[in-house]
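A single protein chain has been omitted from the complex, and every remaining protein chain is retained in its original position.
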Amino acid sequence: MARSFQKLNEEKVFKDPVHRYIHVRDRLIWDLIGTPEFQRLRRIRQLGTTFLTFHGAEHSRFGHSLGVYEIARRVIDIFKYRNHWDDSETMIALCAALLHDVGHGPFSHSFEKVFGTNHEEYTQKIILGDTEIHRLLEEQGEGFAGKVADVIGKTYPNRLVVSLISSQIDADRMDYLLRDAYFTGVSYGHFDMERIWRVMRTQDDQIVFKLSGMHAVEDYIMSRYQMYWQVYFHPVTRSAEVILTQILHRAKVLFHEGFRFKYAPFPLIKIFKGEMALKDYLKLDESVILYFFQAWQEEKDPILSDLCCRFMNRRLFKYVEFTPSLIESKDQLAGAFRDAGIDPDYYLEVDSSSNSPYDLYRPGEEGERQPIQLLMPDGTLHELSQESDVVGSITGMRRTDVKLYYPKDRVFELSEHASCREQIQKILGI
Amino acid sequence: MARSFQKLNEEKVFKDPVHRYIHVRDRLIWDLIGTPEFQRLRRIRQLGTTFLTFHGAEHSRFGHSLGVYEIARRVIDIFKYRNHWDDSETMIALCAALLHDVGHGPFSHSFEKVFGTNHEEYTQKIILGDTEIHRLLEEQGEGFAGKVADVIGKTYPNRLVVSLISSQIDADRMDYLLRDAYFTGVSYGHFDMERIWRVMRTQDDQIVFKLSGMHAVEDYIMSRYQMYWQVYFHPVTRSAEVILTQILHRAKVLFHEGFRFKYAPFPLIKIFKGEMALKDYLKLDESVILYFFQAWQEEKDPILSDLCCRFMNRRLFKYVEFTPSLIESKDQLAGAFRDAGIDPDYYLEVDSSSNSPYDLYRPGEEGERQPIQLLMPDGTLHELSQESDVVGSITGMRRTDVKLYYPKDRVFELSEHASCREQIQKILGI
Amino acid sequence: MARSFQKLNEEKVFKDPVHRYIHVRDRLIWDLIGTPEFQRLRRIRQLGTTFLTFHGAEHSRFGHSLGVYEIARRVIDIFKYRNHWDDSETMIALCAALLHDVGHGPFSHSFEKVFGTNHEEYTQKIILGDTEIHRLLEEQGEGFAGKVADVIGKTYPNRLVVSLISSQIDADRMDYLLRDAYFTGVSYGHFDMERIWRVMRTQDDQIVFKLSGMHAVEDYIMSRYQMYWQVYFHPVTRSAEVILTQILHRAKVLFHEGFRFKYAPFPLIKIFKGEMALKDYLKLDESVILYFFQAWQEEKDPILSDLCCRFMNRRLFKYVEFTPSLIESKDQLAGAFRDAGIDPDYYLEVDSSSNSPYDLYRPGEEGERQPIQLLMPDGTLHELSQESDVVGSITGMRRTDVKLYYPKDRVFELSEHASCREQIQKILGI
Partner (left out) sequence: MARSFQKLNEEKVFKDPVHRYIHVRDRLIWDLIGTPEFQRLRRIRQLGTTFLTFHGAEHSRFGHSLGVYEIARRVIDIFKYRNHWDDSETMIALCAALLHDVGHGPFSHSFEKVFGTNHEEYTQKIILGDTEIHRLLEEQGEGFAGKVADVIGKTYPNRLVVSLISSQIDADRMDYLLRDAYFTGVSYGHFDMERIWRVMRTQDDQIVFKLSGMHAVEDYIMSRYQMYWQVYFHPVTRSAEVILTQILHRAKVLFHEGFRFKYAPFPLIKIFKGEMALKDYLKLDESVILYFFQAWQEEKDPILSDLCCRFMNRRLFKYVEFTPSLIESKDQLAGAFRDAGIDPDYYLEVDSSSNSPYDLYRPGEEGERQPIQLLMPDGTLHELSQESDVVGSITGMRRTDVKLYYPKDRVFELSEHASCREQIQKILGI
């Protein structure tokens, strides 16, 4: 690919609290950032409902996307310095880094659960479909957009480019761990990114790490583990997520039942009908969702109104561990809820989180990620858990946390259903 | 006031990136944070449109309000340790610190400009009116809400309590300088808050500073100055603010002209009519505004649609210095705009920022703030600029920055009005 | 003990990069810091030879001692707030925290190895012997010094006071991990100290940790593990330590052989003879050692002179892993060294480091430390590794690193002993 990309007359920068500055030197990158599809990421929080647990976590996917781009840019610079990089891949890699999350919608997790959408599919559609991003990419040469999409979709032939964006230690994860730690304010999530960059080597089309940097990699693995349990799987965040899911679910049910909304959710109707087009999807952001949640507090349906009121005012569900004895009593509990006039379909929800600090075969969230390889002084590769005592001892370990969420306040208010209340309290042990 | 306030069984904390932890030990504080009126601050950004310049500045007034409370709490602890504090004022001061910004609406600056509302009035109304906050405060004793409102309104008789919340170096400013520096990522805005706390003394019902801490105070004054010019008055932020103001203005004009909105702005109609009640005001947040701005991109009115499109996609106005020669040519410029079919009422806007690093008589944004007094070793008070060479030399200095904002892209597209374009370019020097 | 301790008229502070400020409110603490015995800690580096690996690690035991005092002070404040603390123990605990390392000499590790001294014994002697520290302590009441010494010696009856200063998570370790990370600049060593403080509870005379803080404790354990391997056991530091030990050893041997030093080491002569008194010990600091090492570069003994030259100019030994095959060849290697004219007693040294990230029975450096107990919601105590998957999987794991140190430069210069050189190179695999 002998294409040459236009440079900006003068480097542009974004002030960034995590990387100090994001540097942009290519016109294409600058123009992609300016598209409506990319600007929309400013209106989608990086961590969904986490801001209700950690009030600092109000940062959006916009800053994260810039951060992933910046890390990719710096790592490629190091690879180029060592002559380990094919420069004709640079712009493809940078675009993929910048755009890897562009298909995310508002509160993706809940949204996808209720409507069966998939943000990765939308990322592909945005890059390949009728968008400004697509037009800008194709101006670089026919098929360029497809290559960028392939990198993100992990089907691109150059595995090195793919692994820069998605692997056990990729630009995406490095940015989000540091960024989410910064904005939440937690002391986990820090690791020596520059040292990891310096021990990165490329071999057989994959990124490997010099043995001498093993401790920095260990530290990254442990940071990731702590961030999962301390931040990403925090039970209060999951409670907010449960309510959010139920609201979307209830609205969809009501719509199909022909409910007359006081505030009809125009932007959501097509998704209720399962016929959402790309241009409709691109109009969705967290403002739309929050606007309707706010408005729906006044709807006549008591479930929709109550759940919206809970979400907007952070009157969340409480939780208990979903122990084996509770599993046995779940039907009985649902019955007691129903008798007391609380619909268990909306007010009793089991939520499960599961994560492994490091797994040889299923090492991350997604099954297909490759294990981390260390480059030994003799040039051979050893899988991390063989060399690291700490990682070795936790490899394959899987921790699961299952909780039952319910509205404790409603249970305590059940004065007219005292026996139901007592039964519920007994089962839940509250 | 012999009232005793209920303590929480166990201290609660919020993880905060600026102060590490916010500590809550009083039930009243905890309950106030849980009210819908306070939770609403999560949906109002601390720095309005600044996130379009510094992408990290997505933090809300919620975190800032907790931060002001926390600083007040810690300073009061120090005062108590030195027996300089009347403990019966503690809860009044803490409530005032927590609630001082509760009346802010979405994008207050523009909003107040167009609709003539005032966030300080709304703070008073929320504390004194029909709200959960009011009920919680009055449960502490009749008149308690009034006292809290008086502290915020600066009419409370104990001047020490007032100056803790609003003075040259108050809990409000200390928090926002540190917080805004943290989230934008700029290196200005840092100062040694703990040292300032340690040299704070109370004398004649005001907070004064030991001479030995003068340098820390100087540093704070300079930090504040830099934050004003580098962050708060950033011309790109002001450009976004100009557009936002024009959108609200246009929507109001259209409403009064009987324009048939495709997306009728229900939550704003009362404010268009000038008859907004407190409960309507409390429904306003940035989601509402952004929802309509997004939707209005499809309205038939080309001005409204274009401005909304600009705001949502960050296609902002450019600017030139509003020099004396430009002042003279302004009418001519407006004429050329009109001839070219660009309405100068919406597309040509002068914006002015003005600030003084330290002023003896009008030392801050508001005229009435008192000068900073240093406590000399002999017990007398000297005004800061008398002792500090640096502050002395900049006292009374006022810097004003006036810029003219306009849509550069539109001007360059004026192919059918080439002569207008040339005239405009000549006047603007572009 | 109804003794009342004199407060300072005004709190004094030390600016500290780790804890921001060290606060001193008691005259006794202030006076202890001012004693010659305590000031001497300014001339003894916290991390011995580590500054030759991490150039930032030039900090002394003086700052660390203040830091341990400050942590103890803050933790006691929290315990007092919760009524978990007997205030009559406060000054004993603070003095013990401040003085726990006062017996350290220059480069303690090597020094103790060669001369058989023990810094813990000297700490006891300084507190109980003829010193200013002793006089100040005894002014507080007869037997007060003894109590302070007992806390440091872990024989004090109140186990809570002991465990504040020496346990798995004590003020000593919390300070040194944070401080050493700060000065070396490594990103390991950070953990959420304030959270750990907040989940600390006292039960059965020991410090336990609420289950909800388990992750912060895990993070501390992992930080400690990383600091051991990345900083404390760094092979370059150990190389410097090996040379230092050999210098002291050589000087001692030469002294006993009646060698005529050009620069006679007056301050060390008594220790060579094994008859060092407390007042002689207190004259030793790193300046003394470095002064003689510098001077001894000019001594006629080639071993002493060469080793000193190496230490002063950082021409350290290189190392190889001490593998089983190398163990077998060690005698052969020593023979080849001897044949080549390099004395293996001084130029071939095996050094071993060993550490376990967490051990139930021998959890720290010293055998007697108690395991970490978590306080469960039902009030029972569970040992950490039972609850923490991560800690559970690494409990009892022990990692040992043995290296062989030798002067690579000398080996390569062996032109006149080519066959020795080849043999050595073959054995060492270099």
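In order of appearance the chains are A, B and C, and numbering begins at 1 in each one.
Keep this in mind: a residue touches a chain if its C-beta (ideal position, glycine included) is under 8 Å from a C-beta of that chain, and two chains touch if they have at least 3 such contacts.
This one's a predicted model, so the numbers in the text were calculated from it and none came from an experiment.
**Student:** Using the touch definition up top, pick the residue from C:H23, C:R43 or C:R399 that touches the left-out chain.
**Tutor:** Answer from the full complex: C:R43 touches the omitted chain.
**Student:** Among the options B:F5, B:W229 or B:F255, which residue touches the chain absent from this view?
**Tutor:** B:W229
**Student:** Write down which of C:W85, C:F107, C:Y182 or C:F261 is the residue touching the left-out chain.
**Tutor:** Going through C:W85, C:F107, C:Y182 or C:F261 one by one, C:Y182 is the residue touching the chain not shown.
**Student:** Among B:Q6, B:S88, B:Q332 or B:S393, choose the residue that contacts the chain missing from this document, as touch is defined above.
**Tutor:** B:S393
**Student:** Counting contacts across the full complex, list the positions on chain C that touch the omitted chain.
**Tutor:** 14-18, 20, 34-36, 39, 42-43, 51-52, 54-56, 58-60, 62-63, 66, 182-186, 263, 266, 283, 285-288, 290-291, 294, 312-315
**Student:** Give me the chain A residues in contact with the hidden chain, please.
**Tutor:** 11, 13, 20-21, 194-195, 198
**Student:** For chain B, enumerate the residues touching the unshown chain of the complex.
**Tutor:** Answer for chain B: residues 186-188, 190-192, 195, 215, 218-219, 222, 225-226, 229-230, 357, 389-390, 393-394, 397, 399 touch the chain left out.
Following the convention adopted for this analysis, only the chains that are shown with their structure count from here on.
**Student:** Based on mean C-alpha positions, which chain is nearest the centroid of every protein C-alpha shown?
**Tutor:** Located nearest the centre of all protein C-alpha atoms is chain A.
**Student:** I'd like to verify one number: the distance from the centre of chain B to the centre of chain C, where each centre is the average of its C-alpha atoms, in whole angstrom.
**Tutor:** 51
**Student:** So how far apart, in whole Å, are chain A and chain C when each is placed at the average of its C-alpha atoms?
**Tutor:** 44
**Student:** Can you check how far apart chain A and chain B are, centre to centre, with Cα atoms defining each centre and the answer in Å?
**Tutor:** The mean C-alpha positions of chain A and chain B differ by 32 Å.
**Student:** Residue numbers in chain B touching 2 or more other chains?
**Tutor:** Only 20 qualify.
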